[in-house]
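Omission of a single protein chain aside, the complex is shown with its protein chains in their original locations.
Coming up: subunit A.
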Amino acid sequence: MGILEVKDVNKRFGGLKALSEVNLSVKENTCHAIIGPNGAGKSTLLNCLVGKLIPDTGSVMFDGQSVLGRTPHEINQMGISRVFQTPEIFGDLTVMENMMIPLFAKRDGAFRMHAYESVSAERALIEEAEAMLADVKMLDKRNMHSASMSRGDKRRLEMAMCLIQKPKLLLLDEPTAGMARADTNNTIDLLKEIKSKRDITIAIIEHDMHVVFSLADRITVLAQGTPLVEDTPEKIKGHPKVQEAYLGEAH
């Protein structure tokens, strides 16, 4: 039994079958990559895991509990954090404030009325946020207005916001798209380090094969809403069907 079990999931958008009979099992403390051509249904699958979409049929179990019918914030509180394909950050807030919010969510739950205390009195949380920002090499930007940063920086910030919650399952939707090569390599190193240091399961969607083969323990190839094959990176590299359906196209 994996920590994440997706069984027979179907999702239609009108006449379009975005997901059909998707089965996926992600083992605890592994990194599972989902690859596939544009429009294969990768983001749709992630949306079904975090409560953004509800599958038409099928089940999604996380840590032995169903996530279906729960709201996004409840699913996050179960231990799933997600990075979006287009960065979702608090653009009006500073980088540091962006980091504090997930920390409060982790410590205080979905709602807590702290209206009289001062944010700046939360020394322990501030130090934690600073350490995380140092890890993603953004400490110098801590007081920056986050909307004014580059796309690559926004991605790194969003990832840091997810990582700081110490999720059991981290979902990454193209985390390095739009990043400079050096930042991509930093991101790979960071994720490798996190993986080796703590218990974390990662599901990553990525078009950059360098990232995929550097991180993934297993790879699922999705095409037209259906998993084509699932195997280890070595096997996937040589798989004729994959070459044809995806890698051949990309390279």
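Heads up, the rule we're going with is that contacts are C-beta pairs under 8 Å (C-beta built on N, C-alpha and C of every residue); 3 or more make two chains touch, one makes a residue touch a chain; residues count from 1.
Assume contacts and distances are computed from a predicted model.
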Complex member absent from the view - protein name from UniProt, among "Branched-chain amino acid ABC transporter permease", "Nitrous oxide reductase apoprotein", "2-oxoglutarate ferredoxin oxidoreductase subunit delta" or "Probable glycine dehydrogenase (decarboxylating) subunit 2": "Branched-chain amino acid ABC transporter permease"
Residue of A:G2, A:P37 or A:P72 touching the missing chain in the full complex: A:P72
Of A:L4, A:M100 or A:A177, the residue in touch with the unshown chain: A:M100
Candidate in contact with the missing chain, chosen from A:V50, A:I202, A:V221 or A:I236: A:V50
On subunit A, residues whose C-beta touches the chain left out of the figure: 50, 71-73, 76-77, 81-82, 84, 88-94, 97, 100-102, 104-106, 108-120, 122, 143-145, 161, 165
